[in-house]
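For this depiction, one protein chain was excluded, whereas all remaining protein chains were kept in their positions.
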Amino acid sequence: MSLENIDPVLCNGCGICVDSCMVDVIRMDEENEKAVIQYPDDCMSCYFCQQDCPEEAMYVSEVKHPPLFVAWG
Amino acid sequence: MADKIEKTSDKHYEDKFEFPLWKLIKQRAEEKGISYAKAAPAVVAEYTKTIKYRDPEFEDKVIMARAEELNELGKKEEKLGIKFKDKKSK
Partner (left out) sequence: MTDDLTEIADKVIETDVLMIGGGVGGCCAVAKAKENGLDVTLIEKAHIDRSGSAGQGIDHYEGFFTRDGTTTLENVSNEDWRLGRYGVRYPNLNVKYRLYKCQFWVFEQLEKLGVPMRWDDGEPYWIPFPFVGWERRKTGLRVHWTNIKPILGRAVRRSGARILNRTMAIDLLTTDGKVVGATAVNIRTGEFIVIKAKATLIATGKLMRLYNPETPMPWKYKFRYHFCPASSAGDGYALVYRAGGDLVNMDINAWTFRIRDDLTCSYGSFSLNDGVPMKTYTWDGEEIINPNATRYKQLEDEGKTPIYFGFDHFSEDSHKRLEVAFADERMLSFKVAEERGFNPKTHRYELQDLSPTGFYRVSGIYIDENFRVLRGNEPIEGLYAFGDGSAGGTSGVAGAATGGLLLAEDLPEILKDMDEPEIDISQVEEHKQIALAPLAVEEGVEPLELESAIRDICERYVGMFKSEGKLREGLRRLGSLKDWLGKLSAESPHHITGYLECRNLLDLAEVHIKACIERKETRGNYFRSDYPEIDKDMDGKFFSQRIENGKEIIELREPIPLKPEYLKDAEEEKAELQTADAAS
């Protein structure tokens, strides 16, 4: 899982992230009109939702990646 | 570079750093209450003015310098028997 949290306080229910997600991970909660993570396993951490959110409500986590092997300087 | 930096990586990853352009994009998004994607175009337009994109003389100079370096490197590799295929070279 990479999209870890959608802050329900910050989320204004605009639904942009629901459209931005190319793999259909995010849906609108009809009742309280907030975006929710519906299919967390399918997130591919493209960060589009975070990039398009006007309220900085999305949190895409780096933490759950396995250790990465990065180049030395 | 190799002599300036040790062949270990961990140390460098502890250093916090920020990309100046990213900081500006985040700032504008915050101020205007818009997304990073919406904030970017205006910030990028301003930022490009601080870069010598429209200075062909400067660009030609650095491009030529780098191309010379690459040509030298190519010759060195050819001497080692490595075929350097840049068929489009004049």
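Chains here go by letter, A and B, matching the order in which they are written, and residues are numbered from 1 within each.
Convention: a contact is a pair of C-beta atoms (placed from the backbone, for glycine too) under 8 Å apart; a residue touches a chain by one contact, two chains touch by 3 or more.
Bear in mind the structure is a predicted one, so any value in this text is a computation, not a measurement.
Taking the complete complex into account, residues 2, 19-24, 38-39, 42, 44-48, 50-52, 60, 62, 65-73 of subunit A touch the chain not shown. Although one chain is not shown, part of subunit B still touches it, namely residues 1-2, 5, 9, 12-22, 25, 36-38, 40-41, 43-45, 47-48, 50-54, 56, 58-60, 62-64, 66-67, 70, 73-74, 77, 82-90.
The working rule: only the chains that are shown with their structure count from here on.
Centroids of subunit A and subunit B (each the mean of its C-alpha atoms) stand 29 Å apart. On the side of subunit A, the complex with subunit B involves touching residues 16, 50-56, 70-73.
Of all residues in subunit B, those touching subunit A in their complex are 1, 5, 7-9, 12-13, 29-30, 33-38.
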